[in-house]
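The chains shown are only part of the set, and none of them has been moved.
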Amino acid sequence: MAEAITLPVATDWLNRLAARYATERDWLVELDSAIGDGDHGANLARGFAAVRDKLQAAPPADVAALFRLVGMTLISTVGGASGPLYGTLFLEAGKKAAGAASLDVAGWRACLEAGVAGIRARGKAEAGEKTMLDALLPAVAALDGTALPAALLASAAAATHGSDATIPLIARKGRASYLGERSVGHRDPGAASSVMLLDELAQAAA
Amino acid sequence: MKKLINAPEAVVAEALAGMQAAHGDLLRVSFDPAFIARADAPVAGKVAIVSGGGSGHEPMHGGFVGHGMLDAACPGAVFTSPTPDQMLAAAQAVDGGAGVLFIVKNYTGDIMNFDLAAELVRDGGIAVEQAVIDDDVAVQDSLYTAGRRGVGTTVLAEKICGAAAAEGQDLAAVAALCRRVNAQGRSMGTALTSCTVPHAGKPTFSLAEDEIEMGIGIHGEPGRTRMKLAPADRIAELLLEPVLADLPFRSGDRVLLFVNGMGGTPLIELYVLYRRAAEICAQHGLVIARNLVGNYITSLEMAGASITLLKLDAEMERLWDAPVRTPALRWGM
């Protein structure tokens, strides 16, 4: 049971994510086929496989460097909407993590908050527009207390609720917005992938 | 899924290799990061035009690289915007000292990736402008949505701006021209069948044997409405009505009428559609000064078509006629 997000925990997290997105690739593709263009699962599987390979080839010196490497790699291998968005999340998180040997709950909260703010700035979306933000914003809000594993579990659970809550929404941003009313009744793929992101972090720290 | 491919992951790179093999006289392919550049790039003193987007829309954009059109194209994964490092490398490879224009289709992913790239290019000391194409009238436009998609007008803008750059117009002028072409162009498309993204392995959507999707996007994004299959003449009307009303086009306007196939519709049907589209234009008093018929901005093997109407001015007409030599569009040389 980890008390902080150390470099090994963070590395484990990213390796888990590569495996998770490979496994969930088809489901995310299916979600994206319903209201988008069917590539979200392939995009993330490709991007996080590249992350795993880079981490293996040249292990970063600290958590901040790791986050920056992840951000750069996602931006240069994912493409689409999710590449710059998740890339920005990690780049901004990397800035906040600079200098820290490890992250406690408050430290991680600052990172995630900055990352999500980066996503808002880049994508110009708000809560309730049926995007990954609808999973990420509740996840930030749910991060409190001092016990790391518990806080991460609560954060992931909040993301799950947020993701579920995208189903009845009308999409206003991203490709699903072209559907208007017809986007109702479908889960946002980016919200689903954000849940996995936070869930694997909770697992890595458990 | 039945495709002439080796593996879904390999399609884009292998098609690039095929283009390199077939068109080595015209273009040069970089594989990592992936972009296609004019063989003779950079052209000193000329504004360089770079476009890009997901693969699966061939010949757009790679087939438009060459003299008088694009200096470089960045292909993403199928239906996925390319990444900023591709655009950065392409811009650096083709900048001839007069700066680079990014022509960007209005999709969230494309916009964000090109934005990131523009920052990087600018940081590297190269002047860069971006022009966004958002001509698809099927999509509700509003401040609170992602806005209209970029479709058929992209092809026309790339040809016209390519000619402007070739005749020596500067970056600000070429960018302004591109925005003017976009402002004067309107499109709408329809799908008779879905397409199948190689890595997805099954059709993006499904339509009944007697159903079509009006207002389809080029990534198989659903459109305005689903309706029963109708005669081609009626479909031409349903596609053109919103296009005509939107600008609006007025009697006496000189226009370019572009009937585009989505990839799986035979040419004989595109001419059937063109016939009626031309009649409708004539009924509205429009003068079809130029036209284009064929598969230029496609959606893999989707059956369907789109109609683009561009209101021309004298400069656009002149630049449309200027020589162009690319794998997919060629005249005058």
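Order of writing sets the labels: A and B. Residues in every chain begin at 1.
Following the convention adopted for this analysis, a residue touches a chain if its C-beta (ideal position, glycine included) is under 8 Å from a C-beta of that chain, and two chains touch if they have at least 3 such contacts.
Remember, it's a predicted structure, so these values are computed and weren't measured experimentally.
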| item | value |
| --- | --- |
| Stoichiometry of the full complex in this file, given that only one copy per chain type appears | A x2, B x2 |
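Simple rule for what comes next: only the chains that are shown with their structure count from here on.
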| item | value |
| --- | --- |
| Centre-to-centre distance between subunit B and subunit A (centres being mean Cα positions), rounded to whole Å | 32 |
| In the complex with subunit B, residue positions of subunit A that touch it | 29, 33, 36-39, 42-43, 46, 75-85, 122-123, 172-175, 177-180, 182 |
| Contacting residues of subunit B [partner subunit A, same complex] | 33, 54, 76-85, 107-109, 112-113, 115-116, 138-140, 144-146, 149, 197, 199-200, 204-205, 217, 219-223 |
